[in-house]
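Below you'll find the structure I mean.
Heads up, this is only part of the complex; the chains shown haven't been moved.
Per-chain residue numbering starts at 1, and chain names A and B are given in the order in which the chains are listed.
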């Protein structure tokens, strides 16, 4: 098998035409598509409807090529939309397709992908251990589907998880059950945090005895260097996509990851690029940059209110949410070295990397 | 003479205590202060009152040490506040002080500073040739005060210029006079543009025959690589600060500048750093970074709607102004290489560098 990756632009969240063009141009066959990640231009917060809109538009567009109804598309293709293209970030889709291919003489490990989902999460499970455990199980299932045996070969776990709306909280309350929070915005953070701890558990990154309900959203010393979770109102279960390298896969694509220790940790970014045989002297030149197929990163405002001891305003700004500031900042740091702005930088890195930092992964074509 | 530069934080726009501490600690004497630049945490747009607040707070704080009234302070010290610390940017003051000093054996040119102001600008002059010409005259005056003879030794011209409020437009209208625009936000761009063209004229960067009323805000092929203008509601005239190097000055500080061709033009930033003898292999290390006293840059969303052919959303976002996105982005690019976030990145780069790019200058202690 070979995992092919295409990065295509969207004109607006309702525009899936560039994905269809990949099919029309013969670059991918519809049934080869296993996952689509999208960076949409909403606020990435509670009332970001660009995620649901893009999901609906993708589903409508792919229904005919796949010969199924629009409603059936999300159960066939893992669709993960992440809102927020602040600063210079550019709205785009990352289309992951899998095709049969005789194992080539490449010898090494190649990019592998696997997707899975949790069952529908009850409101009271969100942000608590049941979400952690159900996510961990789905991550294991996705690894199996990706034919990745060694956890060390996993380089990215993308989770799209649900959030609590006023309505869902009321529904739980009507059953006499309390939810982890009564604040919609806070529920996004808890859901992302529980998802990340689920990945960490599956990958053996945290002591299985450590996470409990109280730790979620509080004990930020517990984190995964490879999890990326984003929450959205448009789904009730979690979608998991595991990316790694595996000898069972062929092709020229590989993935590597690292952890940014804070939002301006350029050295760690350069470290990831070096693992992929990029030479760094400032910004990648055009030829080098063309080897890069996708950049995936998490961004978050440090809870300390400072970056390297110097104050930032992200938490105190009541006009722009902290996660929007953080995406713009990390997008700038990455764009400086990579020379591109269509980067999948997503916000809210609770339990995903250290405070104020976050995981980063790069998918690239192997240097020959 | 020697120009000393101190970068100090502010806790909020009303907090000038760190400037007073410089005096208390004997690092500068009150009468040595010639200019204070401030990066405040407002939105940098029309209703950004953090600029006026910081100006009032600085004036109140310095009145006693200077032995004058608060109202008299701004005529003694050039105060230029620029709003907007999006992304990871950190609110701070840059305090420029000048002290007598016997010319040392340094031999080379050292950091020089000169300040001047235009007369009060009438509403109908703003964004038009009279503003261009009055600004040019003030730039020449400031150069003279800085003892800079050769225009090539000027590396930064900071202009703080007025804008049009509804009230000022009405006042002009009551005299039967039309202003260049009837839109407050647009007047900020025109005023910045006219200021930049004034600097360009004074520095011989544009053909004196070229700028006219129509060109301001339209012919963006005309630009200065060294001007940085920001508009604010808190003044009616323009304040000009010229920074350069001059053999008439002594001390270890020097300044260099460059032009970012677009918002992610890291190579140009590195070029400036190399002029100051920094070695670049990713991010400056702590020792190297400690040589940097101030980073001054302009940021702007490219009018093309794209960065290197890839769409950005800055102009289409009706929740966050384009200049806020742009500051966050450029702040990230700079922070990545420099490793600090207290950078003076200011928005609105009309006629200040090429479309989507802008001037950048770095003040550093000489490498010994």
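Everything that follows uses one rule, which is that contacts are C-beta pairs under 8 Å (C-beta built on N, C-alpha and C of every residue); 3 or more make two chains touch, one makes a residue touch a chain.
Everything numeric in this text was worked out from a predicted model, so none of it was measured.
Novice: Looking at 2 placed copies, how big is the full complex in copies?
Specialist: Per the structure file, the complete homomer consists of 4 copies.
Throughout what follows, only the chains that are shown with their structure count from here on.
Novice: Report, in whole Å, the distance between the mean C-alpha point of chain A and the mean C-alpha point of chain B.
Specialist: So the centroids are 39 Å from each other.
Novice: Can you check the complex and tell me which residues of chain A touch chain B?
Specialist: Per the stated touch rule, the residues are 9, 11, 41, 43, 85-91, 263-264, 266-267, 269-270, 280-283, 307-308, 310-314, 316-317, 319-320, 324-326, 328-337, 339-342.
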